[in-house]
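Every protein chain except one is present and positioned as in the full complex.
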Amino acid sequence: MAAVTLLSAKSVSRHFGGLKAVQNVDFTLPEGEIRALIGPNGAGKTTFVSMLCGRIPVSDGQITFDGEDVTAMPAHKRIQKGMAYTFQITSIFGELSVHENVALAVQRRLGNSQKTLDVEVASALARVGLQDRAGQTAGDLAYGHQRLVEIAMGLGQSPRLLILDEPTQGLSDGEVAEFIALIKDVAKDTTILLIEHNIDVVMALADRITVMNFGEIIAEGTPQEIHANEAVQTAYLGG
Amino acid sequence: MSRALSFHLGLIAVLLVLQFVLPAYHHGNLARVMVLAVYAMGYNIMFGYTGLLSLGHAMFFTAGMYGMGMSVRLWEMPVGVAFVLGVVIAAVFSLIVGLLALRTIGVAFMIVTLMFSQAVFLTILYFNPVTRGDEGFVIPQPVRQIAGIDLSDATNRYFAALILFSVCLLAVLALVRSPTGRVLIAIRENEERARMLGYDTWAHKLGAVVMSGTMAGAAGAAYGALFGSVGASFAEVPFSILPLLYVLLGGPGTVIGPFVGTLFMFYLRDLSSTLTDAHMLVAGVVLILLTLYARRGIMGLIRERWLKWLP
Partner (left out) sequence: MEFGPHLILAMLEGLVQASVLTLTALGLSLVFGVMRVVNVAHGEFFMLGAVFAYGVASWLGGNPAVGFVAALIIAPLLVGVLAVACDWLILRRLDYDPERTIVATIGMLYVIQQVTLMTYGPDAHPVTPPFNHRLAIPWVAFTDTGLEVYFPWGLSTTSYKLFVVFAAIVAGLGIWLLMARSKLGLILRATQLDRETAQAFGIPVERVYAFVFGLGAALAALGAVLVVPIQQAHYLMGGDPLLLSFIVVIIGGLGSLRGTVVAAILIGMSDGIISVFFSPTLAKILATLLVAMVLVYRPQGLFGAKPA
């Protein structure tokens, strides 16, 4: 069955004054895939992804989501179209309870009925294993659990595309293993784009990997292909 | 009926009973407090719930007050119609201010609101021949009637204030427990996150400004209609600081907090004015103490410790 392209970027660039953070990137993400975006620090990964979800505007180029040109669309509209984004540095509503955090993610979809809301929130929390902490203040949780709240918020939106920005950073090994299992489950009905530094996670999850360095894509392929790719090895080892 | 609803209806019932029981001095005070509390509740929508600190709220109060007052004085409209007109003018004005001011954030937003408010005050003074700004003018007693009910009568005045207060109190309660209210709180807590959950944060903030300004304008128009005085002093900076003070003291982000804060400060100033002319001194000291030690205010503290369900 031919894969439908869910998200694509054509000739996308971003400069800050004289600095070219992202240069002329072409990128295609088919629906149903788990794609990992890797590269050394400062490669432009977060900048690129921020342009995809609309947090920052492009300097040049075009972004298409689900067949629609979203280049000029503000972030909140893109989210409404079915993107979900989790932040690199955990950004949740620290003073609100875990339940309220996820409820905010869900209510846009479901609106008013309190009962439906509660059911959806409970199901999202159960998937990440936080159902027992629903009443706790989110800011009081351990860092790893706060990251899970963020993922639950992503899940609560029932998105077409879930963008995860370094989701396993700060998690313990056990938590990382649970995360891998969770994403494999989520990927059954959601397309995943994952920025990651943890190569084990990348190898375990990704269907395909895109490698960036100095604002450009230097390689793209299956995990095996990337593993063997010399340019990638150079980039990481600084040869 | 939910606990929250019965709590707030209970407050309204208490105020209703007090009408028959209070001696004249406190009776008049409470009517005034209720109208000022509506002003503070309006401010709370913007500040307590959405996190927008405006330093110029007096301009919305005055927009309503002058909208009503000028309609009566210049075009001899009946007070009831003039009141509605005052509210409409305040609503439109807050929309315009919101469209401009929301292009800024944080400190710049505070200064922009302060500047707009100063401009309104100075404009009222500048057009003094028309507005009689610096002395203010009085709406004569015979004029202050709605459908034959004399508003200057203490009992009628109290009921009018109570009706306005109750409507606004229940409206705020409904807003705060609605999905829209929850989004406003989300914007206050973490605007970027709210945006990345798919909410149009700018539109929500604009809505908050308009609701807030309209409520303040309603308070202003009511104040003029019920107590008969209209003047530029209500557009000055201290009058913009008062709702901030009332809300901080009573509890920002609580529905009943603004009323508690208004009541408390009103009587505190009343008491202190027997000691000294410098009644804003108390306001200053309370502000410093609040921001240092008690940012949640009275009802905020009560909610945290004992009544966790209080909206």
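Things worth noting here:
The first chain written gets the first letter, and so on, giving A and B; residue counts start at 1 in each chain.
In this section, a residue touches a chain if its C-beta (ideal position, glycine included) is under 8 Å from a C-beta of that chain, and two chains touch if they have at least 3 such contacts.
Computed from a prediction, not measured in an experiment: that's the story for all the values here.
Although it is left out of the displayed model, the omitted chain contacts the following shown chains in the full complex: B.
Taking the complete complex into account, B:Ile241 is the one of B:Val138, B:Leu206 or B:Ile241 that touches the chain left out.
Between the chain not shown and the residues B:Val84, B:Ile146, B:Leu287 or B:Leu301, the one that touches is B:Leu287. Those residues of subunit B that touch the chain absent from the view are 53, 55, 100-101, 103-104, 106-108, 110-112, 115-116, 118-119, 122-123, 125-126, 237, 241, 244, 248, 276-281, 283-288, 290-292, 295.
Just so it is clear, only the chains that are shown with their structure count from here on.
Centre to centre, using the average C-alpha position, subunit A and subunit B are separated by 43 Å. By the touch criterion stated above, subunit A contacts subunit B in their complex at residues 53, 55, 74-77, 79-80, 85, 87, 91-96, 100, 103-105, 107-108, 111-112, 153, 157. Listing the residues of subunit B that touch subunit A in their complex gives 179, 182-183, 185-186, 189-190, 192-201.
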